Every structure is written in C-alpha cells, then in structure tokens.
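Only one protein chain is missing; all other protein chains are in place.
The block that comes next holds chain A.
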Amino acid sequence: MSLPISLEHVTHAYSTAAGPLPVLKDLSIDMPEGSFTAVVGPSGCGKSTLTRLIAGLMKPDQGIVRLGGAPVTGPRSTVGMAFQNPVLLEWRTILQNVMLPLEIVSTSMSKTQQQDRARELLALVGLEGFEDKKPSELSGGMRQRASLCRSIVHRPEVLILDEPFGALDAFTREDLWQTMHELRAKEQFTCVLITHDLRESVFLSDRTVVFSARPAFAQRVVEIDMGGRRTLDDLYAPRAVELLAVLRREIQVAQGRDVDPPAASPVPVPGVANRPVEHVAATAQDPSTEAPR
C-alpha cells in the first residue's frame, strides 16, 4: 500500500539566537499515491526540513501536511527513512540491522518471516551472502544498500530519502539508482527524494520539484515524462537532456545567479507545469533574495 502526500501552504521557521529563521514559505506540493517525487534546490534551502515534516518529526508553524488525507500529527510506523549517512548499528550484523524497524513496528510476522523478508530484500539489492557480516566489513555503497533495505523492510507507505546517494562515488551511485528502480518495481510506496544531483532526479523521479532559495517555496514542478523503468542510456536521450537543461536553469534562478535570456534555453518543453513564473522573475531581479552560499 502507498499513500498520497500533500503539503498545503506550509510555512516554517527555526528559532535561532539571531531571531526566527524562515525556511519554508507557503509551500504546497501534491504527491500522488505511489509516485516518486524528487526535490532539488540550493544548499540550505529547507529540503531536509521538508523530510522531517513529512516524517512527523516536526510540526509546521502554519499549514498542513497530510498523508492519505489525514493530517500528520507525529511519527508513524508507516514511514521509512534513509539518509546520506547510512547510520547502520555497528554491533549488529547486516541482517539484524535490516530487521531493526520490525522490532519497533508491531507486525504479525514471526521471527522467521521477518528474517525471510530481510533476506529477500538484501538479495534484491545484491547483498546476498553478506547477511552475517558487520557493517564495518562492507563498502560505502553496500552499507547504503543495506540502509535502503532497512528503510523499506516494514513495507512503509511513504519512503523518505534524504540524499542517500550523495556521499557515494559516481559509478556506485549509478548502480544504486538502478537498484532503486528495481525496488520500486517490487515494493509499493510513495517516495520523496531529496537530492543535489539533477541527473539523479531525472533518472529516478516522476516529477521534480525545484525549491527556491530560503525561505523555500515550490519554484517549479517539472514532470519527468520518461516512462517507468529507465536505463542509464535514457539519461543521454534528447528528452532527458532537455529536462536537465530546464532543471539547471531553474536552479540558477533559485540561486539568484544571472540567468541566460530565455531564448538561449532549450525550446519550451511541453508537459512542464510552469507554475509560479512571476516568482521566478522576482527572484532573479531582487538582489536581496540572493541565496546564501
């Protein structure tokens, strides 16, 4: 099962010594059931705040976050999370690490069924034979694979990925992208992926939301109309190149950099929801909203 996620006019600020620091401003996003949404944006624009709001680890100052129509009031067992740091427990074997959520979430599964479930996932991501190894015996990419297994072992309705591939080398990252497609084909969840990698967002997501600089709003939503299962070759298809160019331009706008005149950008892409154009113009011209770096 998977649930739709929706954010309605979410505004949030952190209190700091220098006064409130607004991070999200009137943010509205809809993520349909079973969809894969990537969120890209300048550094420190509040992307991770978004994940914590959806996971119920924080409450927004204003606005509502809904999972399957019901407002999020706190953490819930139907959420899975994975981070840039795989945070595996060093004293447990890989199998025991993957089974950790099953110890928290009450399931009707017997111990054997839990083990079978964990083994099945580990095999799916190519970690067969490593079940009884300790995390310190595995490479960074393998640890991240185990971390992904742990995030979905309890069949969450919502999967939140906060830059899980960010610290990996380029080849390992591409391997894991393909693993992600395989997981998606097997398992059912609505996925939110935070990333800094535009190619990653084009390769994995159904739609990519570009965040503005802090305080962030959805500057633009780009539909990635490239079909379901993708191969790395698809990333070099004309359509992917077009989408990448669109995203790159949006990021530059979000960063407040000088943007090439629209004529230099690729032909307008059909199917791209070009929501708040007026925001784009305002951000580009107003030097006071320049992104912090």
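Assume a contact is a pair of C-beta atoms (placed from the backbone, for glycine too) under 8 Å apart; a residue touches a chain by one contact, two chains touch by 3 or more; residues count from 1.
One rule holds in what follows: contacts and distances are computed from a predicted model.
The unshown chain of the complex is recorded in UniProt as "Bicarbonate transport system permease protein CmpB", chosen from "Assimilatory nitrite reductase (NAD(P)H) large subunit", "Bicarbonate transport system permease protein CmpB", "Amino acid/amide ABC transporter membrane protein 2, HAAT family" or "Sarcosine oxidase subunit delta".
When the full complex is taken into account, the listed residue touching the unshown chain is A:Met81, out of A:Val39, A:Met81 or A:Leu193. Residue in contact with the omitted chain (choice from A:Gly41, A:Pro101, A:Gly141 or A:Gly256): A:Pro101. Interface residues of chain A facing the missing partner chain: 52, 55-57, 74-77, 79-81, 83, 85, 87, 89-91, 100-101, 103-105, 134, 136, 150, 154, 160.
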